[in-house]
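Only a single protein chain was left out; the remaining protein chains are all shown in position.
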């Protein structure tokens, strides 16, 4: 069982991620931000729990679903908004928007915009860690849909046969845009694919942060000990559309899905455990909103990126 | 157990394939043919047994290892020599050499020169068969090395989830050029990867034609019944080098491997079973050599391809 | 004549060809239930059923490779890659399989495959924004269509589906909503025949798709200054109608190519080389290119706008050339 202060921290970060993302969506609807965010609502608790089982500087390649990975690591909110808004103060100078947030001190190593592209990159990161920085581990998040890319197979085989310090976390939310996992994927559990690489494959409930943390901690221990990679499948819940304005016509459970919100469950739990009460959570939420307000204001006050930034950062 | 006449036929074809390939190697050493053949010696019995479990017009995408696939289907010997030699009378007009033999009436649909490239092509062939010609099945041969390409994963998943009539036969000969399978591949049995696609995965001994035929017959039955693809791993023996002139310095078992020759084992067996005696086998061999002589002569008498063939066959 | 959008025109072409020929199938990410993330395949699942219109796994190598396999066995697959950039994700399958399967097997097969490729800069970042036509045009065995109007999109797609060779069919995303007159009925256009979109005597501008609309705007502005721009839309890049272009350049003596691909070895490079080889005596001013200045497409709009050839830039170059 997760210690109470850890659980409280996971909850607080997930709450911040939810509020922050809601604000981004609002700013998108208002036209201040471009509509390029894939909301992570429903998946934050597991994402944050997973990262809380690692060290702060263990490198992360994140998935496109949401911003909780960055929140978990403490990336500046205003920097992320600036990335989306094309203002000064972002992390990637307008090059990558919210898809390519980078924050090396906090171990955020960005993302491949082509799904599955990060899987192969992570293998090399593992090689380098083993050689230059033994004991560190790289973690790569990706979706169930991306697990059908050939890169999944190549990367897991290679990482396994060379026993690289890599953790592969598949967030199976049942959908790839409008395509249900059952239509695209021949197995129910992506974790079963671990058998093809002789590595551990475990399934955990994305609403159960204890289970997620335990699985990742175990994978990290293995990886740090030179025993190679692990595949962890998180059964996740995509509460919203593929992107914020997705009408989700294809989705029968669109209305009912909110009842499966892991953050709501965690909220009940922290209250039950007496870690926080409703009033404290409200205060926390208000503090988050204030923090977000500040970040938004900072970005609105920042100058737009110089358009000539289009020409920088290509060659070292 | 395979019926006796079937076993005799497999043996006869494997014997022909062995002699034919030896001749190709000789002609290569003499400079009449380019050194582009990957000898299949040691793998013929299983290749031929596998194909003898299918109908003659079930399409085959073959692997680069040897010529037994074509021998099994009855492709003209002289056409194959002509393909290598660049003479008139070949199957691909100088475009593809021995790597891209095509013989549609006998179900030989060619090969991808990039390893694993045929895996994805086979999926579409399966789609087309199901729609236009239900009851037929496509079979794709590939090596253990190629099973580490991402296309393996993408193809098997897709074929499985759409229940396509495809049979995947991995000939695991323990090597990819100079790289042992254990260095490149995280599992001992490629067949274990079937678990990642919810399809049957079986391992058979490449020296046991009964087992090979049974496995393929079973896969074909499933495929024809609309139950989807299967993965069959043949534990195979590469008797010679990656290509004929390969010095094989990297190979500790280079000298002893001949003792594991499945064709020699089958020879003993057909003799034991009384299907053929030594004299008959010698006569058969002599007849094969004569057939090969004729084919070689025909090719030597054929005109070289018009060099302007370089420009044909690109667009329909 | 009725007007419909470029997107609708593509939808009509698909529906008509699927109606006409039961061997035409359609698959890709989100093309079935959703009707395509750009809404191009709406209604086709309902009309032609899940055997002929289906969603696929995120497996671009199979998407294209299976297209080759299905095509050589007699189907006529139409595959949608979600973004044109992804031709590089399925590189072996596009360039070495679709482009070469027929050739390397001595002509034994036909490969009637169409790969639909939504392209163009919409701020979706470096891997979802490009116009990668040059990779295709460089590669033997592939045909390449770049329709600029709704009518052309419909007619060229119908033709593409009927051709026995693999076609990379670029659909510019900024054109999907653009409405044009589109004739009813079974109209096709041949590959390799471009069209003069506007006549003029001072400068020939070659442009297609989104850049064509900018070139047309520039021409209108320049008209007021007395500069008459002739605009050539090649419609297909492989084959490329150099004949019509050369005729135009013979008349104007100057040529500017405006494209949304990278400049270095972009389509304009080939056009320049063709002119140098075949219209050398007629060009009396330096050949010019406007293109993406060899940087990836950034994610935020001002940076994207900075590198897209602008109407003003087109005007400027035309003025120089007309001077």
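By letter and in written order, the chains are A, B and C; residue numbering begins at 1 in each of them.
To be clear about the criterion, contacts are C-beta pairs under 8 Å (C-beta built on N, C-alpha and C of every residue); 3 or more make two chains touch, one makes a residue touch a chain.
Computed from a predicted structure; not experimentally measured.
Listed by label, the shown chains that the missing chain touches in the whole complex are A, B, C.
Note that of B:40, B:107, B:124 or B:150, the residue touching the chain absent from this view is B:150. Touching the omitted chain from subunit B are residues 34, 36, 83-86, 92, 94-97, 99-100, 112-117, 145-146, 148-150, 176-179, 183-185, 249-250, 304-305, 307-311, 314. The chain not displayed touches subunit A at residues 59, 90-96, 99-100, 102, 104, 109-110, 112-114, 117, 119-129, 131-132, 150-151, 154-155, 157-158, 161-162, 312-316. Residues of subunit C in contact with the chain left out of this view: 85, 87-92, 94-96, 99-100, 103-104, 125-127, 134-135, 137-141, 238, 262, 264-270, 272-273, 275-278, 280, 283, 285-289, 294-296, 299.
Note that only the chains that are shown with their structure count from here on.
Compared with subunit C, the chain whose C-alpha mean position is the greatest distance off is B. One simple way to say how far apart two chains are is to compare their mean CA positions; for subunit B and subunit C this gives 41 Å.
Residues of subunit B found to touch two or more other chains are 150-151, 154, 157-158, 161.
Counting partner chains per residue, subunit C has residues 56-57, 59, 61 touching two or more of them.
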